[in-house]
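Excluded from the complex is one protein chain; the other protein chains are retained at their positions.
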């Protein structure tokens, strides 16, 4: 947890995509009190016309996270702030070009491996 | 808001994909009282076997929206109705071949730019 889907532009290098994924993951771990190995990410690449972030152009990131209910407003705000700082640092994406949406669920709604509900044993 | 993910068949023209995205966006703005520039969309393309809408064949659209809690049933119904009308008009997708699912979240769950939580300043 969380499960993060990250949409970026097509045609970037593997290093670019990796930097985006790493930046998001680092922000998750650092700001919302998740375990260090809590990395669950799917990164997808899209033609510019398929990635509509209002009228914004150039490098951009649209991400959605599913996570358990319970994180505070302060934690979420710290996450937003840290994500854009890290994406600006590497791979160099403008802060205005990052959109984030969170959806929450409950303990029973997760199975991380082995077909078990790890939060509801 | 809302954040809309739209899955269509692969192999269509850019104009087709654009028409789908425009139709959905117009319906969002028109029926659910969102600002005119509130466009946040990711469009993805899939082989027919990867886009399973029961046993329905031919052009089809499966979309999911994340939006803040608060829209009325009447607004959502108007959205559904308008989306299929517009998709039927352009690019010509049958009304029976459009599936929509909405998931709701809260004010704190959005950052549209700059790493800020715009609804919880």
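All chains are identified by letter, namely A and B, in their written order; residue positions are counted from 1 within each chain.
Throughout what follows, contacts are C-beta pairs under 8 Å (C-beta built on N, C-alpha and C of every residue); 3 or more make two chains touch, one makes a residue touch a chain.
Remember, predicted model here, so these are calculated numbers, not experimental data.
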TODO: Determine which one of B:4, B:28, B:43 or B:62 touches the chain that has been left out.
DONE: B:62
Task: Residues belonging to chain A that touch the chain removed from view - done: 1, 3, 14, 17-18, 21, 25, 37-45, 66, 103-106, 108-117, 120
TODO: Kindly note down the residues of chain B that lie in touch with the hidden chain.
DONE: 7, 44, 46-47, 49-56, 62, 64, 73, 76-77, 80-85, 95-104
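Quick note on the criterion: only the chains that are shown with their structure count from here on.
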Task: Distance between chain centroids, defined by C-alpha means - chain A, chain B (Å) - done: 21
